[in-house]
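Note that this complex is displayed minus one protein chain, with the remaining chains in position.
Each chain carries a letter (A, B and C) given by its place in the written order, and its residues are counted from 1.
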Amino acid sequence: MTVLAAAAGTGTHLGGAETVVFWILGPIALAGALGMVFSRNAVHSALWLVNTMLCLGVFYVVQQAPFLGAVQIIVYTGAIMILFLFVLMLVGRDSSDSVVETLRGQRVAATVLGIGFAGLVGAGIARATTNLTVTGLNTDQLGGNGNINGIARLLFTRYLLAFEVTSALLITAAVGAMVLAHIEREPGSRRTQKELSRARFLTDRPQTLPGPGVFARGNSVAAPALLPDGRPAEDSLATGIEPQEIEQMPRPTDRAQLGSPDDALGTLDPARDDSPGGRTR
Amino acid sequence: MHTVPASGLLAASWLLIALPLAGAAVLLLGGRRTDRWGHLLGVATVAVAFVIGLACTVQLGGMSGSKSVNLDLFTFISAGTLDVKAGLLFDPLSAIFVLLITGVGSLIHIYSVGYMADDPGRRRFFAYLNLFVAAMLLLVLGNSYVALYVGWEGVGLASFLLIAFWYRRPAAVTAAKKAFVMNRVGDVGLALAIFIMFAQLGTTSFVGVLGSTGALAGGVLTALGLLLLLGACGKSGQFPLQAWLPDAMEGPTPVSALIHAATMVTAGVYLIARSAPIYDHAPAARTVVTIIGAITLMIGAIAGCAYDDIKKVLAYSTVSQIGYMFLAVGLGPIGYVAGLAHLLTHGFFKAGLFLGAGSVMHAMNDSVDMRRFGGLWRRMPVTFATFGLGYLALIGFPLLSGYWTKDAIIEAAFDHGGTTGYVLGGVGVLGAGLTAFYMTRLMFMTFFGRPRWDAGSASTPVDPHESPGVMTVPMIVLAVGSVAAGYLLTQAFPLSAWLSPVFGTNKLESHVVAPLWIGVLVIGAMVLGVAAAWLFVGRREVPVVRPARVSPVVRAARNALYADAINESLFMRPGQWLARALVFVDNRRVDGAVNGIAATLGGSSARLGRAQTGFVRSYALGMLGGAVVVAGALLAVTAG
Amino acid sequence: MTLSWYLVLAAVLFTIGAVGVLVRRNAIVVFMCVELMLNSVNLTLVTFARASGTLDGQVIAFFVMVVAAAEVVVGLAIIMSIYRTRRSASVDDANLLKY
Partner (left out) sequence: MGAITAPSLSMAALAPFLFVFGAAAVGVLVEAFAPRDVRHPVQVGVALVGTIGGLVSTLLLAGRKEVTAGGALAVDGPALFLEATVAGLGALAVLLFAERALDPARSAFVAEAAVPAGSPRDAELLTSTRVQTEVYPLATFAIGGMMLFTAANDLLIMFVALEVLSLPLYLISGLARRRRLLSQEAAVKYFLLGAFASGFFLYGLALVYGATGSVRLSAVRAAVSTGGTGVLLVLGLGLLVVGLMFKASVAPFHTWTPDVYQGAPTPVTAFMAACTKVAAFGAILRLLYVGFGTDAWTWRPLIYGIAIVSMVVGAVLGLTQTDLKRMLAYSSIAHAGFLLTGVLGIGTGASGTGLPATLFYLLAYGVTTLGAFGVLTLVRDGDGEATHLSQWAGLAQRSPLTAAVMSLFLLALAGIPLTSGFTAKFAVFRAAIQDGAWPLVLVALLASAVAAFFYLRVIVLMYFSAPTADGPTVGVPGLPTTLVLAITATATLVLGIVPGAVLDLARSAAIFVG
C-alpha cells in the first residue's frame, strides 16, 4: 500500500507512471462502456461492463484506495456481475435487442441530451478542477495500519448510523428476493422421498427427466429440450414455468456453419424437417 | 372603524349561520328518512334565522355609540404574523343584507315547497338552498376578508349545485360548469387581493385592513381595488364575466330568484361597498367600477330586448340592474346608499318577477318561450297582478320602488359632475328607457294578446292555471314589497340615516341637475320605452281599430307595410342588429373565450398526455432532459 | 496530467450509462447501465477523496457498493418476476399503463 501511496503524486500534476496507467486503462474503460451500450447481445453487454469495472478497480488502487479496488474486483465484478449473468442466462441468453428503434426520435434525443449533459457536467467539473491540488492521503489518515483500518475507523465512528441503517437495506433485499422468488408450498403438500421414488417407478419413465435446453438453441429454463430429431421434449419442461416458444435463430449461412453442431444434429428449419423421423434430405 | 363586542342577542348572531347550516346537514345526512318533512325543516331554519336577524337589527338600531358589533368565535389561523380570527361583524351594512337574505330567502323557501312539490329531489333541493343561505350569511357577516372568502366560495359551490340540480339536462350541467369556471376567474382576483393584504398588512380583518388603508401605497390600493373588482365582477355577472348569469337560468326558478337575482349576485356590490375605504383612496379603481357598471348596464339592457326566453330576459335585466348598482357604488360616497337601496328594492321586485315567471312556467309545463304564451292574465290573475306590480317597480313607475331608487342612482350619476357625470347619467336614463322597453315587451308577450300555446300532448295538456297558495302568497308579499320598499327606504325610514355609521353622511346641498328634471327625464324615457314596446310588440296582437281622426303620421304608421318598413329600417333593424351583435358577442366571444380556454386546456391536456407514452425509456429521457435543464439553469444563475 | 481527467472520465462514463438507459430495451441491460452510472460515481468519490486528503469519499464509495448490491438483488427479482409472466425482458413491452 505504502508503495502505491508513494507512487501517487501529490500537487497539481500526477506522476508519470500513473499517467501511463490512466491513458491505457481510461480508453479501455470507455470502450467497455460504449461496448455495453452498443452490444446487441445482453451477455456481451455484461462482459463489456465487467471490463470497465475491472479498469475502475485498477484506478481505485492507483488512487490510494486499495481496499476499494479489491472490493470492486471481488464483490462488484465478481459477485454482482455474476448475478447479472445468472439472471441473463435464466431469461435466455439470446434475447438480443432488435436494431430497430421503435420510439421515434428516441436515439437522436438521447444522444443530444447525453452530449448536453456531458458537456455541461463534464466541462463544469473540468473547469472547476483543473487546478485541483492533490492533497493525498497520509499514513495517519490511512489509519496507521493501512487503508482498511482507516475505512473501518470511519465506518464505526462518523458513519456509524449509515452503517447500521444499511442493515435494513440488506434485510429488505433478502426479504424481497424471497417474496418474489420463493414459492411456499401448502403445508402437507410436500411428499416424502419415499413417496416420490415410488411414484416415479410407477411411471413409464423411471430415469431422470431431461434437463431444459439440452440440444436446444436457447438455454433458458423455459426452453424445452430438443430431442435429436428436433422435436421439443415435453418432459424436459420445468414445473411452475410456462414453456417458452423459442425463436429459432436464423440458420447461419457463412462458413461458420461448417463443422457447427447443426451438421451433426440436423436442421431446426421446419421447412426442411417436418417428418419426425429425421432429415428429409 | 371602531367595533364593540357583541352582547345580548347579538352574541347569538352566529345562530344565523348555524341554523341553515344545521338544516342542510340534517337534510343531506339524513337521507330518505327526511323526505317527508325535510322541506318544512328547510323553511323553518331560514324563517327562524329571519326572526333572529330582525331582532338583532332592532337591537343594533337601539344601540348608542359604535354600531359595529364584533363577535369573535374562535381563532381560525394563528401562526406568527398569520392571524385570522373567525368572527362576525354585525353592523348596519351587514344587517340590511341579513334581512334581505333571510327575508327574501324565507319567502322563496316557502314558494319552493309548492314549486318543487312534484320533484323527487325536493329534499336535496332544500338542503342545497339551506347551504346557500348559510354561506351567503357567512359572506355578509364575516368580520374579515378571509371569512368573506369562505362564504364566497360556499355560495359559489351551492350555486353550482343548484344550477346543476336537474343534472339530466346537459344544458344545466354545462351552465353550472360555465358559472363555476367564470366564478373561479373572479375568485382568483379576490384571493390575490387577500394575499396582498396579508403581505402588506398582516391581517385581513375589516377593522385592520380598512382602518389602515392610509398606510398603503397608492399603487397597492389601486391593485387591491381592481382585484376586488375582478372578484366582484365574477360573482355579480358583470362585464366581462357576465355570460354565466343568463345561462345559470337552467336551474330551478326559485334558484334564479334567490341566488341569481336577489342575493348572491349582489355579493359583488356588498364587497365593493364594504371595501369603501380602499376605493376612497384609489380613485382610478373606483372609476373602473363605474365604467364596468355602465357598460354592463347597457349590455344587459340591450341583450334583454333580444331574447324570447322569459327567464333569460329577466336574467339580462338582472345583469343590467346590477350594472346600475355598480355604477352607483363606483360613484363614491354619493352613490353608496343609492346603490344599496336599489339593491334592496331590486331584491324584492326581481325575486317577485322570477317567482312570477316560475309560476307561469309551472302553468305552461315548464315552457319558457314567450312566443308560446299570451293572454295569460285571464288565466292567472294573481300571478299577473304580482308580476305586473314587480314590472312597474322595475321600470320605475312613479312612486313604486324602482322609481325611488333608480332615480337616486341617476341623480347621483349626474351629481358626479363634469362630462363623466353627464355620460353616466345619460347611460342611466337610456338604460331606464330600454328597461321599460324590454319589460313591456315581456309583459305583452306573456300576459296580453291572443293565447298562442299548443294544446300539448294528451297526457300533459297545456292548461294554464293559477298556482297554489303556497306559491302565490310569497309572490303577493314580494309584490307588496316591490310597491312599498322604495318609498320606505328612501323617504319614510331613509337608508342613508341607517347606513351613516358605515359610510358617514353625504348630504349634497346643490345638484348638477335638479332632481325634478331628472325625474321628468327618467319618466319620459320610461314612457318612450313603453310606447315603443307597445308600438312594436303590443300593437300587433291587439285588433287594430282604425279611428276616424288621425294624423297623417299615425296613419302612415298604421299602414301595416309602411309601418313595418319604417319599423324595420329605422328601429327594428338597427335594434335587432345591435341586440344580435351583442348576443353574438356574448355567446360567441365570451362563451367562445370560456369554451376556447376549456378546449385549449383540454386539447393541451390531451396533447401533453401523449408524452405519457407508457415507455420507461421515454420517461427516462424526460428525466435526463430535466436534469440537463436543471444543471444548465443553475449554472446560468451562478454564472450570470 | 491532472486529477480532473479522472473526473472527466467519470462524467463521460456516467453519461454513457444514462444514455444507455434511454436506448437499451432489455431491462437487465438497462439496469447494467444504471450500475455503470453508480460506478462512475464511485470513481468520482475516490478521486475527490484523494484530492481532498480525506478518507470519507472511500467510505461513501463503499456504502454505494453495498447499496448497489441490495438494489441489484431487488431489481433483478422484480425483473425476473415480470419476465416469468410476460416472457419478455424488454422494457418496451411493459406498456399497459400510459396517458
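Just a few scattered comments:
Throughout what follows, contacts are C-beta pairs under 8 Å (C-beta built on N, C-alpha and C of every residue); 3 or more make two chains touch, one makes a residue touch a chain.
This one's a predicted model, so the numbers in the text were calculated from it and none came from an experiment.
Within the full complex, the chain left out of the display is in contact with A, B, C. The chain that is not drawn here is touched, among residues A:Val108, A:Val179 or A:Ala199, by A:Val179. Of the candidate positions B:Pro277, B:Pro494 or B:Gly622, contact with the hidden chain is made by B:Gly622. Across the entire complex, the residue among B:Gly61, B:Pro398 or B:Gly614 in touch with the chain not shown is B:Gly614.
The chain not displayed touches subunit C at residues 7, 14, 17-18, 21, 27, 30-31, 34, 37-38, 40-41, 44-45, 47-48, 51-52, 54, 56-57, 60, 63-64, 67, 70-71, 74-75, 77-79, 81-82, 84-86, 91, 94-98. Interface with the hidden chain, as seen from subunit B, comprises residues 28-29, 31, 74-82, 146, 149-150, 153-154, 157, 160-161, 164, 167-168, 173, 176-177, 180-181, 184-185, 187-188, 191-192, 195-196, 198-199, 601-602, 604-606, 608-609, 611-612, 614, 616, 618-620, 622-623, 625-627, 629-631, 633-635, 637-638. Even with one chain removed from view, subunit A keeps its contact list with that chain: residues 120-121, 124-125, 127-129, 143-145, 149, 152-153, 156-162, 165-166, 168-169, 171-173, 175-176, 178-184, 187, 240-242.
Assume only the chains that are shown with their structure count from here on.
In terms of inter-chain touching, the protein chains here all touch one another pairwise.
Counted by C-beta pairs in contact, the busier of B-C and A-C is A-C. Our note on geometry: subunit A versus subunit B, Cα centroid distance of 73 Å, whole angstroms. Distance between subunit B and subunit C, defined via averaged C-alpha coordinates, is recorded as 63 Å. Subunit C has its Cα centroid 12 Å from the Cα centroid of subunit A. Counting partner chains per residue, subunit A has residues 103, 106, 109-110, 113-114, 117, 121 touching two or more of them. Residues of subunit C in contact with two or more other chains: 18-19, 22-23, 25, 92.
Residues 613, 615, 617-618, 621, 624-625, 627-628, 631-632, 635 of subunit B are the ones that touch subunit A when the two sit in their complex. Remark: subunit C residues 18-19, 21-23, 25, 30, 91-92, 94-99 touch subunit B in the complex. The residues of subunit C lying in touch with subunit A in their complex are 1-9, 11-20, 22-26, 28-29, 31-33, 35-36, 39, 42-43, 46-47, 49-56, 58-59, 61-63, 65-74, 76-81, 83-84, 87-90, 92.
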